[in-house]
Each structure stands twice: as structure tokens, then as C-alpha cells.
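What you see is the complex with one protein chain gone and the rest in place.
As written, the chain order gives the labels A, B and C, with residue 1 at the start of each chain.
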Amino acid sequence: MKTNKICAIIGNEHEYADLLPLTENRPLSTLYFDCKYRIIDFALSSVVNANVRSVFMLVNEGRVKSIFDHLGGGREWGLDSIGSYQYFSFYQDMVRKKAQGELPVGDIIDFLKAAKAPYTVYLTNKFVCNLDLRAVLKIHQEQNNQMTAVFKRAAANRIAPDDHILTLKKDGTVKHVKEFRKMSSKTEVYNLSLGVFIVNTEWLIEQLQNSQTLSLEEFLFNSLPQIKSSTYEYTGYVSNIYDLPSYYQANLDMLNSENYNSLLFSSHKVITRTKNEVATYFSIASDVQNSQIATGCVIKGKVANSLISRRTLVDNGAVVDHAIIMGSTKIGAKSQIRYALVDKDVTIDPGVKIIGQPDNLLVVKKNEHITANIHGGK
Amino acid sequence: MKTNKICAIIGNEHEYADLLPLTENRPLSTLYFDCKYRIIDFALSSVVNANVRSVFMLVNEGRVKSIFDHLGGGREWGLDSIGSYQYFSFYQDMVRKKAQGELPVGDIIDFLKAAKAPYTVYLTNKFVCNLDLRAVLKIHQEQNNQMTAVFKRAAANRIAPDDHILTLKKDGTVKHVKEFRKMSSKTEVYNLSLGVFIVNTEWLIEQLQNSQTLSLEEFLFNSLPQIKSSTYEYTGYVSNIYDLPSYYQANLDMLNSENYNSLLFSSHKVITRTKNEVATYFSIASDVQNSQIATGCVIKGKVANSLISRRTLVDNGAVVDHAIIMGSTKIGAKSQIRYALVDKDVTIDPGVKIIGQPDNLLVVKKNEHITANIHGGK
Amino acid sequence: MKNEMIAVILAGGQGSRLKDLTKDSAKPAVPFGGRYRIIDFTLSNCVNSGIYNIGVITQYQPLTLNNHIGNGASWGLDHLDSGVTILQPYSNKEGSKWFEGTAHAIYQNIDYIDSMDPEYLLVLSGDHIYKMDYDQMLQTHKEKKAALTVAVIDVPWDEASRFGIMNTDENNRIIEFEEKPAHPKSNHASMGIYIFNWQRLRSVLVNAFTKEVPMIDFGKNVIPFYIKSGDNVFAHNFSGYWKDVGTIQSLWEANMEFIDDQDGLNVRDRSWRVFSKNPIAPPQFITDTATVNASMVVDGCFVAGKIEHSILSANVQIKGGSLVKDSVIMPGTLIGKNVTIKRAIIGENVTIGDNAVIDGTKEVAVVGNGEVIGVKPDED
Partner (left out) sequence: MKNEMIAVILAGGQGSRLKDLTKDSAKPAVPFGGRYRIIDFTLSNCVNSGIYNIGVITQYQPLTLNNHIGNGASWGLDHLDSGVTILQPYSNKEGSKWFEGTAHAIYQNIDYIDSMDPEYLLVLSGDHIYKMDYDQMLQTHKEKKAALTVAVIDVPWDEASRFGIMNTDENNRIIEFEEKPAHPKSNHASMGIYIFNWQRLRSVLVNAFTKEVPMIDFGKNVIPFYIKSGDNVFAHNFSGYWKDVGTIQSLWEANMEFIDDQDGLNVRDRSWRVFSKNPIAPPQFITDTATVNASMVVDGCFVAGKIEHSILSANVQIKGGSLVKDSVIMPGTLIGKNVTIKRAIIGENVTIGDNAVIDGTKEVAVVGNGEVIGVKPDED
């Protein structure tokens, strides 16, 4: 298959106050996931695994640094090659353009024209899944659609109020699209849009040239019931990130080996930034069970039901249980961490206890130095 | 020599209204120079030729797209490798931080700490020169300075009002620094600062931690007379870009082979983005003299005393004289262009005349389609 | 890694008919058209056809070729799941072997091909100038359910006896192959471009070499064997510009045809770009004593003389009073004052002193890489 069949636009429209303080200095896209990934790795891997080489990323000013730091030159994703491009554009530019009476989506149109791909895929930034875009494209082509939307059948407790639900006709096409909070009838499961759309580029350019929209996602959802479109049901593992419990649960889900295999051992590899880390060392006194650990760690204490990111030290006698530990954290001897999310570069002094509850997760902010006990409770 | 001796900060503090409309949608840094370069290539090449692998770029929001488009993943400059990083940060972030009561230069300090290089070079964005930073570093080390500033002896008519002039003591150290417009005594030549400083990183971090400055350049100039510092006189070709005539002249300077050799055939190559272009074709009827031409052009008409960028067509019978033609421009048959700067992607219809004067240069804006004559004159 | 089709480029030949131009590098590394080396056309065809894993088999003086290809970045081949691998002779537990022919070279590199796990293997030569969509050929191969598809081009009848000629039936099936026939039955010449079903070719080669049946060359052994075995062998017709540049005369001709770009190669078509390693060099400088007509000139050239219907490659300098006509000057060559060069190919990094005359009017003149002719030009 030649490469320029699809070009990709990755949006960053979703941010949730309920994810603070983890998203204080980074967008949702660069939240850690399962020890070594960031949320954006999943969308980006889907894109590059489909041999897409032109990627347009819409980002927010003031939050772009974290994305650049993660992507670097794009080497790991093969986006630093001749004929491959990452374009960055800012939502704020769209607002500025609109204010100046210009077409807000002008940069997007320029990108689509330069990429010269007959199909465009749009991906949102909040779902973790391993989607085969070539399979979606095939359906899109066979159905001869203008647009194909990807959804997952999901339970109500895994849907955020601002997520979009697709109501389908009998023939599988879209009857209407509604935000979840506006759904009147309640059922067990919903057709949750995964914010992924394949559209015909020519049609998209034409529509955007007459559009004043500031939200590409809104524009796509609005168009969906009005044109020749159908849907693709994704059957693999998905998690939907919109608040601390959903984020915590998505990570813990990986300790179920069915989820772990579905997401990370499919034939499409999930790519992330590589670091040169030494193998993780387990001391003779260490005690680790039902946990996932990235490389570069030194484990001397007890770890259970937890996810531990790169270059973390768990010192002698420390206990980490039901916790998510992000990179380069130092967990002092005989300290205890339970039901907690510990951000990057944290230092926890020896003997300190950080004890959350299943329904009251504690969060330790990036770069903090914890010297005294923290207890969460009702 | 091991690589992490120096890290670099490239600033983008200078923008001039007198360069409009060429800088309407791009910063001064990405103005074309001599057919295939951009102004920033010179600072960046000095940096990578000195084996510097950590580069911090301070840019302005809203103008960053042009820089990203030019740098891509940094491949051509070798900045996409393991252990090499480009960091981007925004001046606007500094303002935001200051408003929030944080240290405005926090990102710079983070970079300096991560780079772990004993020396830091700062380079401004407005001078075109081919500087050997290793030679400057050697002087800096031998003199055991905190800071070493680079200057060039320059005539008054090649200096902008906001440029800084160094007044030296007999021992070569800096007595004081003044903006050119504030100089009271007039002389033939001045010690024009080239906006390049090598400083000891440790000292810089210490100073910045107590500084509320929003301009690194101002901070460096203010510090210069107060600490152990000296100067390095650069003796090669320099041009100073601050208005249309200076920009035009800097380009035309390249038609003097002494300047051309000094700047572009030194032992330190100037690197720019590579494009896969076909060799430039000169038709049997073409007539080219005293001109420089990038690859990918098709020349069928007459070209004299001009600089022509990549993928330009000069059609049959057209005349280009004393002009700067930027990339991908189509110059129609029998048209005439004299004393003009024609930006990228312009189309000039057959027979059209664009006639400026040596003291009244015409500018054709990017993407314009010129269908009627334009005459400039007093 | 699973690939539908990978390519192997046979770039091993010395190209001795190119005389001094290949004394220190292989034929595919010879400069072409001012901006390229010969192999760039084949590599770019691969990339433009969507083939991203390429082995380059070489054993003669590979340093220039290796430097040129590098990590494949110039062709976008350093991408994820893509790559260009230089394959040179090596030893294993069974001993050490040089590549003895085109098919033997494939046999020796079975491990590489297996590691790419392709369904189809595209075999190419590295010494032709052309643009071709190998993906179209693959479609032919799949439609015909062929075991082997050979690309053919119709050559003038009076030249047919210089080629390997394919005689085809009404379905374009190849029913006979004749190497350089005295009395050709058709004018369908093999372009030396093959698509094989890899598993079939693999077993043919392994079987033959195990039993010491000769299976050294594709033309001599493999194609006749396929036809005899009743394998489906089809022709894929190609009708664009295609030129073998294996001799001085043909290399010179191809360069001359390239200048005016009226040969159908359409080199400025950006939808099928020819990629190459770009040198770091300033723009070309045409001084006020120069005249340049019907010529191609690239970055880094400094021209003070008269250039007529010629190609100047990167970093060539030509001083005042000199004439270069109907000639190709390869990269880095310096030409002094009042020099005359006609119908010549001047190699890389040559130095030609003032007043020299190189006249290839009778037979195209050649100056080998690095030679110094006459007195060195003044360093003024």
C-alpha cells in the first residue's frame, strides 16, 4: 500500500478539571499510562501503524511543552523522515483568525491540501485503545461513505457527560448524535463515539471552507447524521479518561491480563518514547505481586496491585499497594503508599505513610517532597 | 572533544516594523537569505558546528509555525538524535509566569540544569555571520571569564538604533554598553555587539534565579560591565538585518565573491533544510549574469545581479535585474522585475512590469498574483 | 516483520565498461544528471511505489555506495518498519562465499529476505535510468496469479539481438526466453526486473544449490527453469523512458537526454520525485563573465566560463575563458582558465589545469575520478 492514502489530524479538545492536579502542567494527552506510555501514544501509534506519514496536531498554547518533550523530533514514531511531517497548530490561532475575520480552520485546510491524501482520519485525545485504522478505512471504502465514525458499546459508568452517543438506524448508519448528558432515555449500554472519524478529504476541505467552526470535533459530530456515513464498532479494550477514578481504573485495568494483551500485545505495537534504561532490579528481599513495572527501577520493598514507571526506587521495607507511581520517584525505606497516584519526580521520605481509600484516591503532585503522613478517608 | 561542554539558547527578541510585509507571517528568523537559507540557519549552524547538542529556542506564539516548518524534526542539523534536544519555549509563557508570581525564566533554568554543560552560549536572531563558537570558547576559558561577548567593528550606516555598542577599556574588557540611539559621541566605526555571549552556566543559573527579567538579552547586556568579562572581535563577514534596505543589501552582498566565500565557504558549513530539487535548467535562450540561483529553477529569460530561490520559473523573455526572488515564484514571459523583493509563491503574469528604484525597493507579498504593472519611484 | 513485497537491488557489479569512472566505486554509485547517483532512480522508484524495505547487494568497492545510501534517510527509508540494508559477502559455519551471479546472490541472502518475511520479492538492477511504478507490476503479477513476472520493454527490432528476449503468447505469458538471440522472434526485451513469489523462488534456489544444480543467474538459469517447470511466467509491459547506462557512450547519451527533459522521464514531476542525498552547499554563482545555455547546474557551482549543453554537478568550479560543451562534469571537479572540454565525462574531484583541451568529438572522452590534468589552476 502506498503511504499517502490517509493523513491524520489529532485534536486536543478535551481537558477535565476532575483530572487536576495531574493535568496542571500537562494536557490530558501526555498523562502517563501503564508505566511507560502517554495517552497520546495510542492515537499516534494507530496513525503510524496505518502507515500515515502526515500528521497535524492541534494543541493548546501554554500546554505544548509537555507534548514537544514527549515527541521530540518524532523519531520513535518514524515522523522525522523525509516525506513525513508533524504539523503543530494552536487552537488559539483559530480564535485569533476568527477575530480577524479570517477562516479559523485555514491552517487545517492548508495541511489537507499539502498532504494530498484522499482520506483524512480525525482522532480525539481521551481514549486509550489500539485501533486498526486500515480496517476502518476498508469499511469506509466498501460502504463508499463520506464519513465513517468509530464507536464502542460502553456501560454508563464509563461515559463522561460530554461524550457523544451515536444512535444508529437499522442499516448501521447514524440517526443522531447526542452528548451523553443530554440523553433522555437510559439504557445499559450506549454506542459511545471514540472520537475517531475517517472522512473523504475532498469533502472535508469543501465543508471547512464554508465553516466558521472552532471545534473540528463538533463540526464532525454535526455532519455525521446529515451525510452518507456509517459506523465501525471497535471490539477491543477501551478506556475513557475523564476524571481521577476513570484514569486510575484504566491503569489498574492493565493488571487484568486479558486487557493487557488486547491493548498491548495486538499485532499493532504501541510506540512510545524510548529511554535507555537498565533492567529493573529486584533485590533479594523484594516482594512483588500482581504489578507492572517499567525498566530502570530498583525494587527492594513490597509492591502489590500497582503500576510503577521508569527509574523509580522502592526502598527496603517500603510498601506500595494499589498505587500508580509515575517516573523517577523515590520511595523511602519503610514508607507506605496505598490507593494513591504519585506524579513524576516525587520524593517520599522514609517511614512516611500515604494512605488513600478505594473511593478516595490520594494524589501527590509532581516534584513534591513528602515528609509527613497523608491520610485520605471519608 | 566531548559534546556537552556548551548548550545554546537562541533568542528571537528582535522584530522590526521596517521589514514588513516580509515579516507579516514569519519571524525575522525565517526570512530567506541568499536563495536557500533562512536567517536562523546561521546561528543554528554555528551552534551545531561547535558540537552543541542541546538547544533552547525562545519563540513568539503566533509566529512559531514558520520556525517549525523550517526545522522539521531537526534532522538536517543533527538535532533529532539520541542525546540531542531542541526545546521550544514561548516569550508569552514568561509573561504569564511573571503575572502568576512565578519566576519568568523558570523554563530556561530547567533547561540549563538538564543540559549539564559548563558553558552556555546565547545567540540573537538578527545577524548573518559564520561564527566559530569553539574559538570564542577558547578565549573565554583562557581569560577565565564569567562572560565573553562577541562584537564586530561596524560603520554607523550598518547599525540599527536598538543595536548595542560596546565601549571597551584598554585591556579589552567592557567599560559600558549602550544602545546605538543613545550614543552621544559619533565616530566612524563602532564595536557592534553581535548578540552572542558565552557565559558560565553555573553563574547564569545563579543570576537568573534572582531575576525578574523578561529579556535575556537585556539581562546579559546589563551584566556585561559588572562582572569578569571580555570580548571577542569577529573579523568575518556580517550583515545586520533590521529594515528592507539592510535586508536587500545583505543579500546583494553575496554577489561579491569575497563575502560569499567568507560566509559560505568557510570550514564551517552553513546548514539549511534540504529539499529534493532537480538541477536548475538554463534554456538555450537564457541569459544569466552575476547572479546566484538555487536548485530546482527553470531559467529561460534574462537574469542579472539577482538572487533566485528554489523552484522559480523565469519564463521566455522575462527580465529579472537587481531583484531577490524567493521560492516557487512564477515569472511570466516578457515580464520585468527590477529592484524588487518578491516573496514566496508569487505569480507574475506575462508582460507585467514591476519596476522599483535603488532607493525605493518594491515588495511583492507572499502568494500574490500580479496582473498589472507596479512602478516605484520618488 | 511482515511485508507484502520487498526489493533487492543487485548493485554488485564493477561496471568495467565504464572504465575509470568505476575504478574506485561500483557502477550504481556513478553520478548522474548533476544531482544524482545512478542507483537513486531505482531507490526512488521503490519508495514511490510503496516499497519500504530494500536490500542492496554489493561486493565491489562499496564505500562510496555505502556512504551515499547511509541509513536511507534521503529516501525516507529510515522510517518505522522500513529500511535499506547493504548486503555484502560474509562467512558462516559452512564457510565463505562470494556472490557468483544474480541468483546466487539472492541465495546467499536468504536469511535477510526471510527476516523481512515477504510474500513477493522484487529483484532489480541498480544501473538503469527510468521511472516505473512497481506496484502496478505487482497488480499484474497478482491478477495473473504468476509465479514470476518479468518487466519487458519493446526495443527497436534491429537492437533486439543485444537483449534477453521474451516470447509471449496472446495472454502475455512468457513461453520462451532467449538470451541475445541472433534472430529474435519478438522485440520484447527483459528489463532485468522480476517479481517472484518468494516461497517458490526460495525452494527453487535451496533445492538447486543443495543438489548442485546450476542456478547462478536469473537470465541464464532461473527463468528457463521456471518456464520448463511449467510455472506461470508473465510479462509486464513498460513503455516509458528506460536507459541502460552501462557504457560510456550510453551514460553520456542518457545525461545529454536528461538536460532537456524531453525524453519522457519528466524529472520535475513532484508526484514522482527522484530522491538523493543532498550535499550541504551554497547556491550556484553565475558570474558576470559566464554564459550558461541549454545546461543544468546545481548547488555549490561557481561558473565564470561558457557552458553549452552540459551538466555541472555539485561544487564544480569553472574559471573564466573556459568552454564546456556537450559534457558532464561530476561533483567537486575544478576546471582552470581557458580550458576546452567537448563531448566528455569528467569524473569526481578532478583537477584540470589552465589551457587544457579535452576533445571527445570522435569518441566520448573520459577523465577518471581524482585525476589531475595539466598544471593545477592558479590559486588566485
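One rule holds for everything that comes next: a residue touches a chain if its C-beta (ideal position, glycine included) is under 8 Å from a C-beta of that chain, and two chains touch if they have at least 3 such contacts.
Only a predicted model underlies this, so the values are computations on that prediction, with no experimental measurement involved.
**Student:** Which residue, A:60, A:92, A:249 or A:295, contacts the hidden chain when the whole complex is considered?
**Tutor:** Spelled out, the listed residue whose C-beta touches the missing chain is A:295.
**Student:** Which of A:35, A:112 or A:364 touches the chain that is not shown?
**Tutor:** In the complete complex, the chain left out is touched by residue A:35.
**Student:** Of the residues A:5, A:134, A:269 or A:366, I need the one that contacts the missing chain.
**Tutor:** Reading the full complex, the residue touching the unseen chain is A:269.
**Student:** Pick out the residues on chain C that sit against the missing chain.
**Tutor:** Those residues of chain C that touch the unshown chain are 14, 23-24, 58-63, 66-67, 70-73, 78, 83, 85-86, 88-93, 96, 98, 111-112, 115.
**Student:** Against the chain that's been left off, what residues of chain A make contact? List them.
**Tutor:** The missing chain touches chain A at positions 34-36, 75, 255, 257, 260, 264-265, 269-271, 274-296, 298, 307.
Keep in mind that, in the parts below, only the chains that are shown with their structure count from here on.
**Student:** Taking each chain's centre as the mean of its C-alpha atoms, which one lies nearest the mean of all protein C-alpha atoms here?
**Tutor:** B
**Student:** Whole-Å distance, chain A centre to chain B centre, using C-alpha means?
**Tutor:** Taking the mean C-alpha position of each chain, the two centres sit 39 Å apart.
**Student:** Where does chain A touch two or more other chains at once, residue-wise?
**Tutor:** 82
**Student:** Listing for chain C: what residues touch at least two other chains?
**Tutor:** Chain C, residues with two or more chain partners: 73-74, 275.
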